[in-house]
Structures are given as C-alpha cells and as structure tokens.
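Certain chains of the assembly are absent from this excerpt, and the rest are unmoved.
Letters A and B name the chains as they come in the text, with residue numbers starting at 1 for each one.
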Amino acid sequence: METTKKSHYLMNAWYVAALSTEVDAEGLFSRRLLDTPVLMYRKQDGTPVALLDRCPHRFVPLSAGRRDGDDVLCAYHGLKFDCSGRCNHNPHGNGHIPDAARVHAFPLLERYGFLWIWMGDEAADPAQLPDFGPLTDGDPNGVGYTYMHPACNYQLVVDNVMDLSHIDHLHGEIISTRGQLSPQVPKLREGARSVSARWEWKQTPAMLIFANFLADPQAEARHFFDITYTPPANIQLSVGAIQGPGNLDLDDTTGQYDLHTCTPETETTTHYFFATRRNHNIEDAEYNRMKIDAMHQAFVTEDGPILDMQQAAMGTTDLFSLNPVLMSSDVAPVKVRRLLQRLIEDEHALKLKLAS
Amino acid sequence: METTKKSHYLMNAWYVAALSTEVDAEGLFSRRLLDTPVLMYRKQDGTPVALLDRCPHRFVPLSAGRRDGDDVLCAYHGLKFDCSGRCNHNPHGNGHIPDAARVHAFPLLERYGFLWIWMGDEAADPAQLPDFGPLTDGDPNGVGYTYMHPACNYQLVVDNVMDLSHIDHLHGEIISTRGQLSPQVPKLREGARSVSARWEWKQTPAMLIFANFLADPQAEARHFFDITYTPPANIQLSVGAIQGPGNLDLDDTTGQYDLHTCTPETETTTHYFFATRRNHNIEDAEYNRMKIDAMHQAFVTEDGPILDMQQAAMGTTDLFSLNPVLMSSDVAPVKVRRLLQRLIEDEHALKLKLAS
C-alpha cells in the first residue's frame, strides 16, 4: 500500500473522510487524509469508494481524470481502474496489464451522515465504529452538519472540546456558559477505550441556543454537558437545559446530541467535522439552517484563530515536550492524550511483533 | 566560478537561456538557470552577454543596476563590470580593483531564435549544439516561439514529449490524435547521444491543425510523428498529415518542424521553450500568431496542470525511486532518462578523475 509517513497516527481506526453530502453521484472528490491523497466517488448504485489518489504509472492524481461508469480513467495516459483499485484497461501497446497496476482501495463505511475510512494495514473492523445512531434517528430538519479546516494538529481540536471550560472565556453570547464551568472539576468516567467528562451547572439566563425553548427565557436553568471521547478523534457531546424538575439528560432537557470528529490532513492541519441533532423545534428547516450556520461561525471565528495561533506558537505537535502548566480543567484532555498515545504505541508494538 | 548546487544536472551542455526576443537592446534580463542567477543583456553591437547575476562585493544582483555602454553598474556601490565579467571601474578610495572583483561570464551562442548558454567548467563546444536550422530557414510568418514555466522537474517535461501517446488522452480537439497512438509501440532509433521515436497512423478527420490545409478536411489522412531527443533536454519533433500518395515526411506532408527544449530553473521548476515552423500557409502573419497562441494554451491548460500535480505528488525528482509501473509507451522516455543519467555520471567520473 503506497502511502506516505503516517506511523505517528493511530492507523487501524475509522476516521471520517467526508460528509456524505461532500461525495456526490457524479464527481471525483479528493482529500488528503493522514498525509495520504485519497480519491472518493460513488458507484452508480450509490456505494462510496475510496482509492489512493495517485496513478501507479506516473503518479498523477486520479481525481484529475474522469469517471467511466464505476471506473476511473487517469487523465494523463488513460489507464482505467475499477473500484477495487485494479487496472482493468490499458490502452497502450498490446493492452497487457502489469500486476503492479493497481491502487490501494480503502475500506469505507457510510454511517451517521459521514463516510468513515480505515487506512491501517489490519483488517477493517466495523465493530470498532462507535454508535452515533441518534444523529440519524429523527426529522431531517433536526440535524445539521458542517466542516471546518483548522491549521493545527488534530489533538489541539480534541483538547479544545475535552476542556469545555474554554466556553466560559472564549465564546460569545450564543453558547455562553457565564463562567459556570471553570470552577468545576468535571466528573470523569473512563472505559477501556473511552474517556467521558460531565459538567452540571445553573446559569441565568440559560444558554441562548436553548433559552427561547424554555418556559422562561430570562430565568435560571439547570444545564449539563456530557462528553465521551472514543479513538481516534471522536467526541460525542450531549448538552441540555431545563427549568423545573427533571433529569439532566436528553430525555428531559431541551438539548442536543452532537458529534465532533477530527481527521488529520497533515501533522498541522485538520479536517474537523461536526454534526448536531436537537430534540426541540425539530421540523423547522429555516431554524435548522440558521443554527448550524451559527455553530459553524462560532467555531470558525472563536475557536479557529486560537487553535491556529496555538499551533504556530508551539512549533511542534508534541505538547508535553513544552512542559505546559496543567490545571484542573485539563484532567479530561490529558487522559485522552494518554489513552491515544498508549493505543498508538500498542499498534507500533504489535506491528514490530508481527514483523519479527 | 561562483554558482550554487548543480552537480545533479548535466553541466557541460548547451541549454536555452532565453528566447532571442526576451533579451532586448536596452535592458538587463535576469533568469535563474540550473539554480544559478544569470544576467543577460546585449552589447551595443547586439552581441548577447551572460554574466553571473551577483556582484562579488555584497552579492546584490547586477540586474538591479544599470547599463553603461557595454558595461553594467552595480546598483549598490557602483562597481562596474565589462561584458567579460571583469570589474573595470571601482569608484571607491584610490580606485584599486581587486583581482577577485569579477563575475563569471558564461559562453553564449545565439542560434535558431534562442540564446544558448554553457554553464559547465569544461570549454564550451559549439559543435555540441545540434542543428535546428529548419527553424530559421523560411518566412518569418511561418515560425512561432513561446515560453512556459511549469512547476516540475525538467525531466517530467521531457517524459511528456517523449511519450506522445498522452495526446490521445490529455489533449483537446486542436491536436487530438483520436486514440491512434496508444495501441502502437513507437519505433525507436538510438544514437550515441540521441534517442528517436516514430509513430505512423491514420485518423479521421486529420489533426485539426492540418485538416483545413488538406484536400478533404473531413476525410481520413495518414500522419506521422518523428521525435529526436538530444542532451541535455532538446526534443526535435516533426509531425505531418497527408491524403493520397506521398512519404510521411516534411517534404510531402502538411506539417511542422518543432523544437521543445527545457532548462532547469531549480530542481522542481522548469523553463520550457517551444518553437514551431510550418511548411504551409507560411506567409500568413495572423494565422501564425493564432497558431502559436493556441499551442501555448494547449501546453499551459492541458499539460501544465498535469505536470505540476505529478511533481507535487511525487515529492521527489527521482522517478524510479517510486517504482513506477512501466508500459509499452514508456520505452522512449525511459531510454532518454537512462542516456541522460549515464551522461551525468560520466561527467562526474571525469571530474573526479581530473581532480585526482
């Protein structure tokens, strides 16, 4: 499999390669994932395909070529590849197809509104993909998706979401938590391959994304955040607000079920995907559009510049080598970094063992 | 001679430094060639001059200065250099001119509408410049010149022209060969310092650049391509079409005599020069202008992006290190790469021998 330097990433894992809507019925969609160029397209039956985006003849991106049914033609000399990555037509000379005339085909799963790619050498394991079913269960006007592209290592985005106390300081009115998160040490729950954190608090008024759906928009409300990290870089986040009695969960509160998930483009650039399904006003298409646009703008104008500056200032992707001062709010992101580091080391150890 | 890293190029050879028309009677023309800044200008009698474009005092480009008769004045402190590269005036102190106050003067030949430069340490050998006389023999309205600047190693441009089968796949209507080249294995001829390839085929209609000059523009015509590579990076290409009896050569066909020639700017950027003389409609200035513009556009919009993407995807200039799949159409470009590699190695070996 011809890909470039990548051993610093967890390889045997599902990463989001694209929003389902980014790969349409006709086109060729190219994106660099884990430092590797990947071509995605859909077969005529709609099944998504992911191939190494590099012709094995002269290394031109296949995405510069064109579709031919379920196959792809290289723009430069017309080699044709099927969706398994095998060359099935060589227009040159006697048409002999060398065995090496193939490109790697990456396992893909289409779930929860995303295309998930498996780029490691081990067999792709669908059971490793967590269940984000709530995203797909419900009215199409109750869910929104967006894509961001920060110029930082993906772990800085994960740090950002795992320490939600930053909302107290960085974010503006629409998701302001009014200083209520920072004084708390979030409650942690750890699994074999997960780290969860939970905050519960009161604020007046409620977070503005929820206030107008509560009985008294100006009054105090109880809130919760509950987030769960799973490798390689998924963070499922639930958040809700309630006035009066009830549990702090998505059954009882006015809230939403979100997924933040990152895929490294390179060591210092990240594909950052976000999905959100709310449990209120779920049929309002106009509100849905406004809401996802506002969330996107909050990321892009508030988190984005900070993440980019942070990466530029660090000048490395090894946070701990810089001896950061750690605070109580770092407990969850530090657990995540250690879990991920251990998984990457385990993967290397296994690879070395298999090779010996 | 003060030049920077270059040992990976064939040095003792004639490269095109500029179109004759690029270096005018008045100005100072600067171009980086083989990673070396070169100043070109014309003496008052029209003779072209090439000097290292770097004052030996404080390393400012001489091209930032100004002409003084046949000499050049450095902009910064006024040292004056004659066209042999010797400082002939120092305005400072007692006017003493240090021996080291000189810049390398490169041998130049003006032939066939180009300025050819010799950048190696061995004596310049005019006999090494191939004869491209047909470019200069004939009506001025029958010949066109152009310059392109792809962001790739020069050998990718040579590969491109040596494997003309790409025309079947990459190029649009004006030079379409309608899939007729790929099934052929071109006929090779090899010399001590040359590689030639030849294709003969029929297509309907003829290549559009010729069809309107044939008896029946819509009918089938016989065609040929005949190309000859000579070092360092010249490819002389003849192409023609004919209906009815006659030889497949430029005497009998409606065709043209072209020169593609490349000079490395850096390892990954190339000065790509092209000249073409046709044997039909040779006095039509308007057609001449339209024709060279169309050829230029075909290179820039069709080959150019592919070459740039290819270089970016390779991430190296050593094609063979990437284990490319080779096909029958690669026979000529691979022979050329091997010949050039051998000449470069011979040059190094000779240099080592002379040094020992």
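One rule holds for everything that comes next: a residue touches a chain if its C-beta (ideal position, glycine included) is under 8 Å from a C-beta of that chain, and two chains touch if they have at least 3 such contacts.
No experiment lies behind these values; they were computed from the predicted model shown.
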Copy count for the complete homomeric assembly [2 present here]: 3
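The working rule: only the chains that are shown with their structure count from here on.
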Length of the line joining the C-alpha centres of chain A and chain B, rounded to whole Å: 48
Interfacial residue positions of chain A with respect to chain B in the complex: 4, 37, 54, 56-61, 64, 73-79, 90-96, 98, 100-101
In the complex, chain B residues that touch chain A: 159, 163, 165-166, 168-170, 179, 182-185, 305-306, 309-310, 313-315, 322-329
